[in-house]
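Structure below; questions to follow.
A single protein chain has been omitted; all remaining protein chains appear in their positions.
Lettered A, B and C in written order, each chain numbered from 1.
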Amino acid sequence: LYFPQNEYIETVYVGQPAGTPILQVHAMLDSNSERPHFYLCWTSNLRRPPYSSWFSLDIHTGILSLNKTLEESDFTLQYQKSWSVKKLFLQALVLQDFTKKSQCSGRNPIRITLDFVNATMPQCAQTDMKELCFPHRDTSNPHIMENRFPGALRQLRRLTRLNVCPNYTISYNVESETPAPFAVNENTTELVVTAPLDREESERYRLLLVCSVRTETVITKVETSLDVFVNDEDDNSPYMNGTDTADIIISFNRTMGGSFGNLFVFDRDLTPIFPIAQSHNRYDGTLLNSDPWIKNTFDIKDTFSEKKAARGGIRETVHNYKLVLKRNLYVTENRTLQLDYLVNDTTYPGLEGTVVLHFNVTILPIHIQFSNVTHMFTLTRRASVYAQVGRVCVENCQQFDGFSVTYRLEVPDKNVSADMQSCYTAVSITQAPDEMWGLLYVNDTEALRRPECQDLQYLVVAQEEPTKQEASTQIHIILDSEANKANPVNQQFLSCAVNRRRADCESARGLGATTGRCQWRQGSEKGISEKYSTCSPDLRTCPDSFCDAVESKDTSICPQDCTKGSVVGGHERGLRNGIQAGYGTCYCYTEKCFCEKEDIEEAICDD
Amino acid sequence: MILISTLTLVFVLDVCVCDSELGAPGWREPLDCVRASELCNQNSQCSSRYRIMRQCLSGGDKERSAMLASKECQGALEVLQDSPLYDCRCKRGMKKELQCLQNYWSIHMGLTEGEEFYETSPYEPIHFSEEFRHASIISDSSLSKMSPCSEAGKPCNPCLDAAKACNLNETCKRLRSAYNSICSKATPPQPSVANQEPCSRKRCQKALRQFFERVSWELSYPLLFCSCPDQACAERRRRTIVPSCSHQERHKPSCLELRRTCRSDALCRSRLADFHMNCQMTSHTVTSCPHDNYHGCLMSYVGLLGSDVTPNYSDSSPSNITISLWCTCRATGSQEPECEAFHRDFTHNTCLKNAIQSFGYGSEGGTLLVTEPSSTFLPPAQPPIISKPAPS
Amino acid sequence: RRPKPCSLRELELTVSELGLGYDSDETVLLRYCSGKCTAHRHNYDITMEHMMRSGFRQKGRKDKVSNGPCCRPTAFEKDFSFLDNKSRYHTIQNVSAKNCGC
Partner (left out) sequence: RRPKPCSLRELELTVSELGLGYDSDETVLLRYCSGKCTAHRHNYDITMEHMMRSGFRQKGRKDKVSNGPCCRPTAFEKDFSFLDNKSRYHTIQNVSAKNCGC
């Protein structure tokens, strides 16, 4: 037994006589053998409100009526501080059988709110048709469980107005644009559902209630609409629309949490995400493989969403299954397997509540290798320390995930002379923690400038963690300008970013300057812009809103990308650090950066 | 269930005329719930029942309804129904406001049957203040001395004028800058943290609450409810509460989930109940607000800002005001109607819309009162139609 | 007319008029320091004035020095946040003086 509606509202007036019907509550059957027994119930039996004795609820029909005539004194008794309308709150229960204990607690009662008006019931002449035909404010729309038994769900007649206009005849009928199994019981004026409903057929019926009021001379029709909602029951089993098998290849991305493949299971029932504890249409799944390696390595993730079916726009559920890695895979892992997963609609009563999904998984080993190309880089001897030479990367390194590759430089010819050995300090390699490539940069300008340090050949060794697999390749760094042209040794390099004008900038030797000189970028836009004017060691990498592995070795290399300090003047900060956009020219001292329009005279106190 | 608050003070729950140890019932001016619980704790019988009652209410929904049916809990309820705790209230911005609200809910959760759609607000009713009506009339003109609107040829942007008025007031400027800098500071991306929020939302919402609690409404309301002649102004109005942080979150929850989270926090639950009480569409008033009290509705709307249920303008259309929450009713199964009814109290609320427009446009604006028929628990698809009398 | 001493002054202007590059019509109350600090001078300042006029040149020095204490903010107002004309929020520090001193 359930209430199709959990809220009723009506108005009662002083002077209404005992026995006056007020409203009728309805219950729907869950099984044919059930018989509803209606009871008024109270939050606490010892202390019932004073008006508890004024009403009675017919145990069989659910009609609420007055036990006594409502007097003026009854109104003043109710000492809610109001002058015109006072609220009376009742609650009602429906049970399978008789009971003496009519306590509301824990039995999901419905709420009845009566506005007790300090006036007599409006006479026929003062009652308009709408008031006569329908409750003043319709309360909640009915919800009917699908697959249940026909029955009455609502009293259309406004019982309190039964005898207001005795010579009117009032009748109801129900209409609907689309065929709807609803009718009006002419004797009892109750709205009746005439057949079990199927939510998967229609979730809501938009009915038009037509009230005809016939007097001697005139028939007046008053209409109002009523939405009847159909509650869902898990009466559909899961089904596949297309393949139940996914072919998966795991290669570069071998990281814990990585997800692969997509298999979809459909269910015409709803799966509410709220309330969480709801057990309606709950799915669970079981991995059918017993191999412990598979159990420790793979999991299946199920996410569901609601979609409207093409036909009729009825909501249904779509489950999306993905294969998920529970741990990182070694690069050497090389295996094929079939994984079977049993999906079970636990709340579906029938037998076919399960489907089996198949994941054909091929895990390819990864070979750490360099492409067999000789890596050539050119570098001017005038380059400053931290000047970026280039980057090296094993094949497919950009797609790697779940393992790391570190790089180191080695001298290819071990028995080269001590003098030549010292040349190799000229260039070094570094790498950011979350990056897969190595950055070559100038480490020792003194070695760079020595005439005997001609072309530098290095061996780059890449090592994979955790399996320690290695690969190496030869790189060749060609030093382009003559040694004597290079600037004097132990030249002190400052930050390019300090310079605020093109002339100073292009004449300065800044940290990281690939050509040996800083490079000026002239902004052209008005206001705060990403293309602000600034002085940079290498406009290819700075500013680019990314503080790379070399730049992060010293904030003075490219404060425009790396500064965490304060920035004075109009600017927008980068997501992590640095200056994303600036006004006019941006320049930086060690602890502070400035972005301002050029034409700056020096500040002198002249008062 | 629609509660029409036709009273200035509503007793929602059954009231008993029986004698009680705490003094004859009769009409008593409601105490604040902090004072009421102190009084109860001074009375041995009341304080013991109060302790029992708190145990009855601990635990999840399922155990709670079973516990409430027990004799001890019923007995505790009896006594507490006669104590000052039964009809105590709280004042907005009072000292120990949160404690007051916690005391209120600690007893009222036991007296209601299951989850009510509309809960009674623990706050004292907001009386329609004359100076508010006056302010909303002059809200345009008082700014007109400084507002460019009155200068011919100058673009008119009341929201910009509101920002100016705030910037020229020390407290308003300081607190506005405080919530702004917290709310617009993006949290740097951490690859290891999945589904990371774009900002520190809790700190932002707290700063936002402090702004509206400490800045006088004459400065804060114009920032929120200024009237907009164009889209730029409406977009400025929409951004007032920095919605990307205070209102939105990466994953859009179900609206019922939002309500459940809110109702698990005493402050949010109270502010939501207050909003429902003061902004609930009421059919038999001109403005469709309870007691035609715009200020009450606006004040309870502002009370929600910075809570889990933070509403905001859903677009930057200057004329058509639509307010919404950051939530969806998808995948709520048979509770979709209730979910939509909860959200419609924001998206299709004529009382709220009229209140905002009347504040922004003041009386000269000739507020266009929208008098849609009251929304039932779920709005009827069409209002009742009186067809022509059929020929007899 | 006696020169006004170093003190806090106020001026209402839009954020765009601050000259920081932000484009926003929001109005802000700018507080700044202006006025004379003559009453706070020391022997050092008299000497510097003399050196700037002739002393340094005679010694072959081109240094520039400030020949008196400056009227400067001794503290700034906290952050100031505003919405620019593209409806984006910015927060700027140390724009407006809180109090002044020589």
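We take it that a residue touches a chain if its C-beta (ideal position, glycine included) is under 8 Å from a C-beta of that chain, and two chains touch if they have at least 3 such contacts.
Quick caveat, the model's predicted, so the values are computed rather than measured.
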Identify the visible chains that the left-out chain touches across the whole complex. A, C
Touching the hidden chain in the full complex, which residues of subunit C are there? Just list them. 9, 11, 13, 17-20, 30, 32-34, 42-44, 46-51, 55-56, 58-59, 61, 63-66, 69-73, 76, 92-97
Residue-wise, where is subunit A in contact with the chain that is not depicted? 494, 498, 504, 568-569, 589-592, 594, 596-597, 600, 602-607
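The rule is simple: only the chains that are shown with their structure count from here on.
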Show which chains lie in contact with subunit A and also with subunit C. B
Return the distance between the CA-based centres of subunit A and subunit B, expressed in whole Å. 25
Could you list the positions in subunit C whose residues touch two or more of the other chains? 90
